[in-house]
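Note that this complex is displayed minus one protein chain, with the remaining chains in position.
Each chain carries a letter (A and B) given by its place in the written order, and its residues are counted from 1.
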Amino acid sequence: MEQRRGRLLPVCFELLGKGQELCQNLGAELAAVLVGNELGELASELMDYGCQKVYLAEDPRLSLYQGDLYTDLLSQFIGENKPEIVLWGATTTGTELSARVAARLNIGLTAHCIDLHIEDIDGEPRLVQVVPGWSGNLAVKIISRTTPQMATVKPGLMSKAPQMKVEGEIILVAADLIESVIASEAKQSRAETIEVVEEEAEEMPLEKAEIVVSGGWGLNAAGGFAPVEEIARILGGAVAGTRPVFDKGWIPESRMIGISGKIVSPRLFISLGASGATQYTTGFTGSQVILAVDQNPNAAIFEIADIGIVGNLQTVLPLLIKELKGAA
Amino acid sequence: MDFNLTRQHEMLRDTVHQFADSELAPRALELDEKGDFPFDIVKKCGEMGLVGIMTPKEYGGTDMGHLARMIAIEEISRVYPPLGFFFQTGHLGHWSVQTYGTEEQKKKYLPSLCKGEKIMFDAITEASGGSDPAAAQTTAKLEGDEFVVNGRKVFITLPGAADFGCILARMDDKFSEILVEKGTPGFEVVRREKIAGFRTTPVNELVFTNCHVPKSNLLGQEGRGLAIALTTVAVIGRTGVAGIGLGIARGCYEAALNFAKERKLYGKSISELQAIQFALVDMNVEIEATRWLSYYAAWQIDQGKGLREIGADIARAKLLGCDLANRVAPEAVQLMGGYGVTAEYHVTRRLNDALQLFPAAGTQEIMKLTIGRSILA
Partner (left out) sequence: MALNIIVCIKQVPDPEHYSKVTLDPVTKTIRREGIPAVINPVDKNALEEGFSIRDSYSGKIAVLTMGPPQARRALEEALAMGADEAVLLCDRAFAEADTLATAYSLACAVRTMGHFDLILCGNETADSGTSQVGPQLAQFLGISCVSNVKEITFEEEMSLVAKQSLEGGYMKVRLRLPALITVRKEINKPRLATAFGIIEAAEKEIKEWCCKDVEVDSNCIGSAGSPTKVLEPIELPRRKGEIMTGSPEEAVKKAIEKVRELGGLT
């Protein structure tokens, strides 16, 4: 469970939601691990959402994320407690830390899963980790041959856990484990986190926008990115785009939609000139209404859109802008 | 026989392609509108080692050769032909210095040319006709330690932006090439032509009135000026035009191809209509034919073959390259309908640039005379 400055990140509750489900299927116990300092309150919060056990590794020296310390600590903890499955939020820290722990323990880790469920594989219940495939609205199933089976999930993809108050147990991670990890790191002193700073977002974060207008690389042959910005302006929505559009420098990384970027679920998502590769579409399948415009009638995007317009972008987009202006 | 371009040629094409897309494409319309010579872009080309692409490393060049030069000009002209024209014309005097200059002249002029910091023009044409250079009237008389130059040059590209140049001048019954710095008393750039295309490379008229230049400004052997001028125009000018023509044609063809894929009429993409397909195929086939013929001509220069052997091949490259651009550009305009004649679609500016290739580095008729002489010899 990732906490920053004493607050649990929202993705924790999304993981717990999935965790509750998996535990029901497996008949297993849902537990959470927190590393930091003065975590008591957070532990209670977690028990409101079904955590039967909350392990706390508390120490003032752990209050800021320290890559080497957290990796050592969690690796040893996992080694000792032998969970069946470990889930992580695919945040910057979660991604980095889970990868390091996986390498340390020599086990498999699957990144940014869009679904997790239990299936019988060769007679044994295994965690099936579903990740986006390529085009054609496909996804791919992955399993780990090692234990614990570890997976990361992007924030915003899964739904928040329903409240499920349980009589949970708070277990403190042994102080001497913490001490020995800190001591051995101190000998090497390879890295030190200096500060963690929260910044005021300049503009409304994409995840909070009610309307998102996203452009794909198909706009390149059709005159450029301007229609996306125009439509967003008319509707009071946020501008976004696909990975190729980001690679070309048309949008900053904070506006990239997809499994490697932002996951959004606005009231209205408009996709213009993007064919609909699964890595992109998984970024917005949670939207209430999806409108897609593309010149290829067979584009995969029309499989997940509610409303589609097929046509030459150079013809359709000015018409769309005109109609929306009139309607506004 | 290895018919492949080298890995170096490939990498060069890739990097110039990216350079053109990122640095030239966004500015093309604005540059043409303003009409100012793009000094900053030429400087960048210098930093990238493109201006001295056919110059030995000891003078600041990258010595990749004439085929590499043609590829670079092609990729640049695909996006912004006037810059290709800078290379075509700016390289004339540059290469003359490199090939015929004294060690001192090479060391003096080449490094800053290669860096793109200085620009050089080459003045041959006069009112008597570019196709008849031997009728040129500009004279140079040796008086003590100096040449005194009198005369008038017309339709010369670059003097308005240049720092110095070389001029073809009559000395008695022979010709010599003489270097002249801008600002020399008696040398004036008197007008700038309003030309259809190549809006940012100035075309000027030069007047020499008792212009004194040091004797050491003689370029190459005295009396050999005409041979130097004509060789330079062939090796550098004509190959340059072929590269520009290829680039213009490719730029128009790619625009037309993308448009055809996108545009829908009667419920389907027009690229499914045979008439459109055939038009695109014609462009494609002509581009491929012109490309390999032109590359062959440039490659032969790199193999060290002389004009006697490959003059006709070089003339063919100019002949075809110029015709190619002037056939493909209007064809692309037609295919794109109303969009084709709109500035934002970038085809009309290329069409205007293509026109400028007709009188460049020798007219099409001169090319035919050259080839005719060769086949009937």
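Assume a contact is a pair of C-beta atoms (placed from the backbone, for glycine too) under 8 Å apart; a residue touches a chain by one contact, two chains touch by 3 or more.
Given the structure is predicted, the values throughout are model-derived calculations rather than measurements.
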item: Chain not shown: contacting residue from A:93, A:180 or A:265; value: A:93
item: Touch with the omitted chain, as defined above, among B:19, B:259 or B:345; value: B:19
item: Of A:26, A:103 or A:226, the residue in touch with the unshown chain; value: A:103
item: Residues in chain B touching the chain absent from view; value: 7-8, 11-12, 14-15, 18-19, 22, 47-50, 53, 57, 62-64, 68, 72
item: Chain A residues that touch the omitted chain in the full complex; value: 4, 9, 65, 67-68, 71, 91-93, 95-97, 99-100, 102-104, 106-112, 121, 128-130, 133-146, 155, 189-199, 201, 205, 211, 217, 235, 243-244, 246-247, 252-253, 259-260, 267-268, 275, 277-279, 281-282, 285, 288-291, 297, 299, 302-312, 315-316, 319-320, 323-324, 327
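We take it that only the chains that are shown with their structure count from here on.
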item: In the complex, chain A residues that touch chain B; value: 221-223, 295, 311-315
item: Touch list for chain B against partner chain A, complex; value: 258-259, 261-264, 269, 339, 344
